[in-house]
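Every protein chain of the complex appears in place save one, which is left out.
Per-chain numbering from 1; labels A, B and C assigned in written order.
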Amino acid sequence: MAGNSFGKLFRFTSWGESHGPAIGCVVDGVPPGIELAEPDIQHWLDRRRPGQSKFTSQRREADAVRILSGVFEGRTTGAPVSLMIENLDQRPKDYSEIKDLFRPGHADYTYFKKYGVRDYRGGGRASARETAVRVAAGAIARKLLEKEVSAEVAVRGAMVQMGPHEIDRERWDWAEVEANPFWCPDAETAAAWADELEAVRKAGSSVGAIVEITASGLPAGLGEPVYDKLDADIAKAMMSINAVKGVEIGSGFAGVLERGEEAHDEMRMEKGRVRFLGNKAGGTLGGISTGQDITARFVVKPTSSILIPRRGVTVGGKNAEVVTKGRHDPCVGIRAVPVGEAMMACVLADHLMRHRAQCGGPQSSS
Amino acid sequence: MAGNSFGKLFRFTSWGESHGPAIGCVVDGVPPGIELAEPDIQHWLDRRRPGQSKFTSQRREADAVRILSGVFEGRTTGAPVSLMIENLDQRPKDYSEIKDLFRPGHADYTYFKKYGVRDYRGGGRASARETAVRVAAGAIARKLLEKEVSAEVAVRGAMVQMGPHEIDRERWDWAEVEANPFWCPDAETAAAWADELEAVRKAGSSVGAIVEITASGLPAGLGEPVYDKLDADIAKAMMSINAVKGVEIGSGFAGVLERGEEAHDEMRMEKGRVRFLGNKAGGTLGGISTGQDITARFVVKPTSSILIPRRGVTVGGKNAEVVTKGRHDPCVGIRAVPVGEAMMACVLADHLMRHRAQCGGPQSSS
Amino acid sequence: MAGNSFGKLFRFTSWGESHGPAIGCVVDGVPPGIELAEPDIQHWLDRRRPGQSKFTSQRREADAVRILSGVFEGRTTGAPVSLMIENLDQRPKDYSEIKDLFRPGHADYTYFKKYGVRDYRGGGRASARETAVRVAAGAIARKLLEKEVSAEVAVRGAMVQMGPHEIDRERWDWAEVEANPFWCPDAETAAAWADELEAVRKAGSSVGAIVEITASGLPAGLGEPVYDKLDADIAKAMMSINAVKGVEIGSGFAGVLERGEEAHDEMRMEKGRVRFLGNKAGGTLGGISTGQDITARFVVKPTSSILIPRRGVTVGGKNAEVVTKGRHDPCVGIRAVPVGEAMMACVLADHLMRHRAQCGGPQSSS
Partner (left out) sequence: MAGNSFGKLFRFTSWGESHGPAIGCVVDGVPPGIELAEPDIQHWLDRRRPGQSKFTSQRREADAVRILSGVFEGRTTGAPVSLMIENLDQRPKDYSEIKDLFRPGHADYTYFKKYGVRDYRGGGRASARETAVRVAAGAIARKLLEKEVSAEVAVRGAMVQMGPHEIDRERWDWAEVEANPFWCPDAETAAAWADELEAVRKAGSSVGAIVEITASGLPAGLGEPVYDKLDADIAKAMMSINAVKGVEIGSGFAGVLERGEEAHDEMRMEKGRVRFLGNKAGGTLGGISTGQDITARFVVKPTSSILIPRRGVTVGGKNAEVVTKGRHDPCVGIRAVPVGEAMMACVLADHLMRHRAQCGGPQSSS
């Protein structure tokens, strides 16, 4: 059972290599009657697209998506939605010098050990290029959530740490996120990061980051205990993104420092409804959504492709020095923000449908 | 699609509530010809069993497992293996006073919101009791790995932090792990934890923990990109354990502090084989195992059932004060160690079979 | 991916061998709030139970089912429902003489080729004993359909041919089905079958049968094109029953004799609703239910265990003569009737939930 599908009821199956003619996915299980057109997806792809600032890869891709099926007269039909994005800027020559190299921190070694095949053209399936497809599928998940839950549903991400430099949460401003090249919710920190990252870039080095995703407007009741808990599926979704090495929900690892009387969100009745007095849980209890914001954070390791020479080996079994020239992303965490949002949206869409199958609701508000 | 099955090819489906007559699981996909008898499973259940020190719940359960199918003359037949553990110490009266309460940090609120049913007898499916079944399934996964890979495969866990107190990794000793009630690999730290936890227990409070799981002896090539990466499935497995709020692989969140030239394991040829000069990756690259040790850590929040009064609400919608008397686990992280090991073993068994299906190997060494 | 689970959203996983201590299943995905108690399941098991006339196996089993989880205060909770039936009448000695034999028409040869294991105690998983579990799961599926669709839903079966002798459809009477040992809807034919089958039994031979299952009261819209069409899943369900060698829907194979103008059900408007002028389609078009009765037929081959000597081989690779003494079912098609009903109910429950997940309805009438 190969692993190129994500989700169970809202399920997308992706395909395509970084240096093939195109990439794409098939989204099966999309409810009928959702308004959907290419610009709805293109909007989110444009946000993710590389080459938009000097801080992300200079690969230039239009990333123009085509809907090949499943939509008729502007609405989904219930049939699978096939999406395709052509690869325009393949530039295979850039990579010819690494044809015979296994690079530290890259997946080329393990792909070769697993499949016995050496596709030396570039990252192949392991390339960040694949994440465009996630963003496209996530755009459909967003539309689904808006229709089947409420137009108030929002899935938003931000970069909250770059290297050792954290944002100041007191200054959090969602509007700021769209205003700087880091998806940073804090303008002062964004300015500092710009200087910092420029230095990293010039040094031919790279730096890690922490990304935070928040989903609001979702009902209580999503999540399928005991193995497909909502937070378990979110953890999987985030960890499946390239270069992610850790995921946490709510207070996460910091919670180890708290005592039991601090760690749990107390409850009060307010106007006939339960109100939680905090959200250390990150929006889930027992793996089921509480109706509060769902918050997840993940860490993205520093880019492995750097200009500083590192020790690697050749496919033929010789020691070698590796320097990765060509395009360079000094902080791949930046590009992970729209991807994390998309994966969160997909998990939520899937769990909404799973919940509806067994428990019959929550129903569409339309 | 309810969530009571784990794994795709090595797949177990669990059932049972904390206060029903029994709990159990069906493990489907077990290869034929594996030597298996009840003591092979009982050994691991005994390790996990609560009530073994004053630091874990005083619920007394024999946790005696029965194999009801799938084994003939001491070997698996390829048919599903059904395991059952009777619940002896159900003590429903202990819980009668919380019949109408939604307690902070507990899953009873979200289960009620999801299913519309109030099973007031106790934790039900959300109880830590369910994790006995994971340990039982994990015991079969271990046997599978030993037969189909090598007797050298080892999946081991340890508690590496309790509250703010970390172990000293210089003193790591696997033998020590079995010698103290904390699965602590460092004897000095274990002694300090004992004092600390006694104070926590007397205060009626609780404390969080960080658990580390290591799997060694596995081949390179396990993991199914791009959505069922090995680390993604490990993240899901760990996050699905009760009270876990974060998971990391290799250097995890700490990696955000490193530059690109520090963060990636360099490689050298040694006696004709690739040797990595470190294991910051935690044994996976691109979601596929490298052949090094696989290391994951997860954080367990402090027990929510404490003696210190907290604010909750009643099922009927009134504010209430909650004090959880009865059994008390001041650090549930302790009991999570064998569970984390078991989940790691299950993930690896599943991925071994998935790899074998598509790529034809690695084959049994027997 | 072993094959001991059936269904996707309403999903049961079965376990147990004919000569082990028990058989059972776990039903995951059962909606919460369904009234369910052991007698609701026992009723259907009693109908299926062997040893009720001289025409079915003399194995005597109480087939008493226990619900071990998933039900609280008489209603399902949404948690998995675990069912167990103990094997009382194992009589292993009956089978000792066939310990080393591969018998014609039996699965023991192929199980050995597949798994490399010889469980000589009896049919193991291939025994008709396994079908008790299907009937138990089917009883829950019926409850689900009654609650989530309507109390009018009925899934009923009948034997319509035994050897060369067909019923007269003009005399079809559902009440008669419960009144004879053949589930025959035609009293005259039942009487003739009794004589015929007594002769077959005395001759130590066996005879095939055709069974017909009808489901009524279901809405239009069930079925998941293009690979999980409703009729495709029904075909799989029926073909998975022991000894079944063919399945047809609606006019089935007889339809080859019709011209296009005869083969398709015409439609008229009647009181504002579409009425079909026939049901040659058997209740599905394009793999989706039309709202008419769903009808499927399947053929059950003659019992392979007969008293007439046949040529087989030994496990050790020698020619041998095989005579199966002991219990004898001259027409296993009889016992397949309740099993076919149960499988139909399970397929429909699963598709109801699948439809609800994507399309949001039809909703519960309660």
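What we mean here is this: contacts are C-beta pairs under 8 Å (C-beta built on N, C-alpha and C of every residue); 3 or more make two chains touch, one makes a residue touch a chain.
Note that this is a predicted model, so its numbers are computed, not measured.
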{"item": "Full-complex contact with the absent chain, from A:G29, A:G138, A:G157 or A:G282", "value": "A:G29"}
{"item": "On subunit B, residues whose C-beta touches the chain left out of the figure", "value": "1, 9, 29-32, 78, 148, 353-354, 356-360, 363-364"}
{"item": "Touching residues (missing chain, whole complex) on subunit C", "value": "1-6, 8-9, 14, 102, 104-111, 113-116, 125-126, 130, 161, 163-164, 200, 205-210, 220-229, 231-240, 242, 245-253, 255-269, 272, 274, 277, 281-282, 284-291, 299-304, 306, 308, 310-313, 317-319, 354-355, 357-359"}
{"item": "Absent chain, residues of subunit A that touch it", "value": "1-2, 4-5, 8-9, 11, 13-17, 20-26, 28-30, 32-33, 66, 68-70, 72, 75-82, 84, 114-117, 119, 121, 124-125"}
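Here is the rule we go by: only the chains that are shown with their structure count from here on.
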{"item": "Farthest chain (mean CA position) relative to subunit B", "value": "C"}
{"item": "Chain whose Cα centroid lies nearest the overall Cα centroid", "value": "B"}
{"item": "Geometric centre distance via CA averages, subunit C-subunit B, whole Å", "value": "39"}
{"item": "For subunit A paired with subunit B, centre-to-centre distance based on mean C-alpha positions, whole Å", "value": "26"}
{"item": "Interchain centroid distance [CA atoms averaged], subunit A/subunit C, Å", "value": "46"}
{"item": "Residues of subunit B engaged with two or more neighbouring chains", "value": "1-2, 4-5, 8-9, 14, 114-116, 125"}
